[in-house]
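Excluded from the complex is one protein chain; the other protein chains are retained at their positions.
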């Protein structure tokens, strides 16, 4: 005799409130994106996927969410142009179909992402790792119309040199140099020497909205984050590379705040054609070498507001 | 000759944008709160502390933030009534004084928190650990008026039993029992037996705003979270305790969604006198024993909206 | 004028002691292993790599270790048969060449590893994730002879059901059933019903040495770990799958100790032809649903000793 399983989820709950987000977190997949002639992109993303739940239903049909993720991940393999933010958007669409009671669906993704860099002097090529992040939110209005907003971003490690500490070391050394140098020679020495500062690993993050038919490349975001710090870092540095990295970084000292400002400027320069309501998050966390704690700076804004703040004219 | 250190932070930045949040993360302190006659509360909190930064200033004076944390932590020791959310509020006030250019200050805190429980049958007392969380945000308007909103909450581990899987096990077993039992006896057996389901660790979280002169006890929040799952867990369970825990939990199966609903109901019952604009977050994450991924449910709402949704009448 | 960089590492240190292990940790790479006709294996491994350092040398040439990792990772791409433990062994060999002063080299690797499973009833295919682990240690004796020992293993999540709690629930229910059932009918009911217990995620780990010209498949290790718990877990379970998973798991309750014993038995059965001095580690950690803490069991032994303990006869 066949067992007829009950649909406990479909019951009405005793406490009848609408829930903001119900779903799964930590769903890991392997994702291979063909790129035509180029090397395929390989990711091992972790997904979170949520729907809202009306007050008259006890539970969501939980298995439909990992199912939607699986289906989309299986289908994208052969699509040579899709971006990770569009994969999130596709999962959102699939979930809106499967969870017919949901009015809001949200999908977040984060993955290791491999890119290559050359060391600055000996040009050794090295695989480097960043975090690629993406998300999409779909809203279904009362007429069944669906609006989806999606974002892509990255989290990248670089090197930051503190300008304040470097200034103070320079000043302390200047006083000592003036004990045996004249003002003019001293000035030349100060211009020549690479003064110490504290420096450390910094982690820069950008997350930027992408309109339906435009494109923002993850690689470009990574370049912008890297170039907003004192120096990129590299896994493979021979001695002349290490020297160049340290000297270049100390010629370009930046506060945690400056990293955010640099990212803002570069994003506007690169993506000034995106809509004014494009939401962007910029964040920098420096693992201060002189403290146990971290330094942090953040800017959350729309592209339009950023342009306004900076009196940007194209 | 004395060295005169430059105030690099005070300079105007090249890219003149206002920054949303600048500060420190991961500042760890030891905090001992006297409680009059009662055992003192001991915490090892980790603080994050942020200020906003006007567009005409290159950097915040970073050291003033850990300084404000240190000063407040040192001062509260002898205060027998202060709550952790008020400690965050006091740090916010101190930071608003020290960072005279800031219009918004935010302080977040999380800490291990020890409480005691008795095992259900043999009444063995056991130290149990939860996370205590708190935050405060201060806004300084154009007239220098300061408004502070603060919240307290907790994150507690408990046990959740899936009602859907239990129903399906019961149904499958019912079919087999009917092969040798009559309907009436079968019904009595079904009422008597503790049917299996999948069960697992769940983590419940509540964060609730607290008005300036009212009080929400961390211990009470922990009790509400624990009692919203199928069963509390305990570090020390002799065999009869383990049996009681498992049997009680299986008499009280809950979906991840139910845990959130239960928390909502208990919070309204306990704190119906708080203002209608009190913002509350409820969250449950179950580490599903049948999956590698987690189940998640969340409700973010004001107390007023919750009462309205539930037609609450006092 | 060219700068001549000093070889600070080559200097003699003031405190002349031999160091056990010097190297790099956390080196992440993307690794693609072709498998002939089969789907290629894709990994994002994290490597640690160490050499010992004689007492007369101030530092190792640090960049040579990530360089060795890079070179080997680049070369293996087209090799259709190599295992991850052999990749570690090849890195060890390369490092012994590059660090001519080292007598001992150690390389450890851990990576997400994707495999597929079908759900037990509806046969939905699902990508599942485990950790693949490998290591190799090379010793260079005084005559320059090199001996390398290498291991492969995995860390896999499954479901464990406690036999003791299930017995006690059954016993408690038996007493209640006897109030209205005769002994014989009661016995039949007890045989039929799926009694509750606490169950939870368990994480099983095996690490096994592999002789130079033999082969141990990561997939086989994963199967052994999974089948040593009460049930495998799966990312995609429709309602009948969930029912089957829960019911099967409760028919196969295991202590944390039993998981280790089951792994031992299966490894001996599968790999009885490996040498007697093959070192094997078995470990199980259960995230107890009734406690905040975990249960743990471990066996570290050689294959020969295991066979002896169990009076194994082939």
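For reference, chains read A, B and C in written order, and residue numbers begin at 1 within each chain.
We take it that a contact is a pair of C-beta atoms (placed from the backbone, for glycine too) under 8 Å apart; a residue touches a chain by one contact, two chains touch by 3 or more.
Keep in mind the model is a prediction, meaning the values are calculated, not measured.
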{"item": "Hidden partner chain, touching residue among C:27, C:134, C:236 or C:274", "value": "C:27"}
{"item": "Contact with the hidden chain (one of C:34, C:71, C:223 or C:265)", "value": "C:265"}
{"item": "Residue of A:168, A:205, A:278 or A:301 in touch with the missing chain, whole complex considered", "value": "A:168"}
{"item": "Hidden partner interface residues of chain A, rising order", "value": "128-129, 157, 159, 161, 164-166, 168-169, 172-173, 176-177, 180-181, 185, 188-189, 192-201, 231, 233-235, 237, 239, 242-243, 245-247, 249-250, 287-293"}
{"item": "In chain C, positions touching the absent partner", "value": "1, 3-6, 8-9, 13-28, 48, 50, 53, 55, 58-60, 62, 66, 163-164, 167-168, 171-172, 175, 255-258, 260-262, 264-265, 285, 291-301, 306, 309-310"}
{"item": "Absent-chain interface as seen on chain B, which is shown", "value": "3, 5, 27-30, 32, 42, 44, 63, 66-67, 70, 73, 112, 114, 124, 126-127, 129, 235-240, 242-243"}
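The definition used in the following text is that only the chains that are shown with their structure count from here on.
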{"item": "Distance from the mean Cα position of chain C to that of chain B, given in whole angstrom", "value": "35"}
{"item": "Between chain B and chain A, distance of the C-alpha-averaged centres to the nearest whole Å", "value": "27"}
{"item": "Between chain C and chain A, distance of the C-alpha-averaged centres to the nearest whole Å", "value": "32"}
{"item": "Overlap residues in chain C, where contacts from two or more other chains coincide", "value": "129, 235, 237, 239, 242-243"}
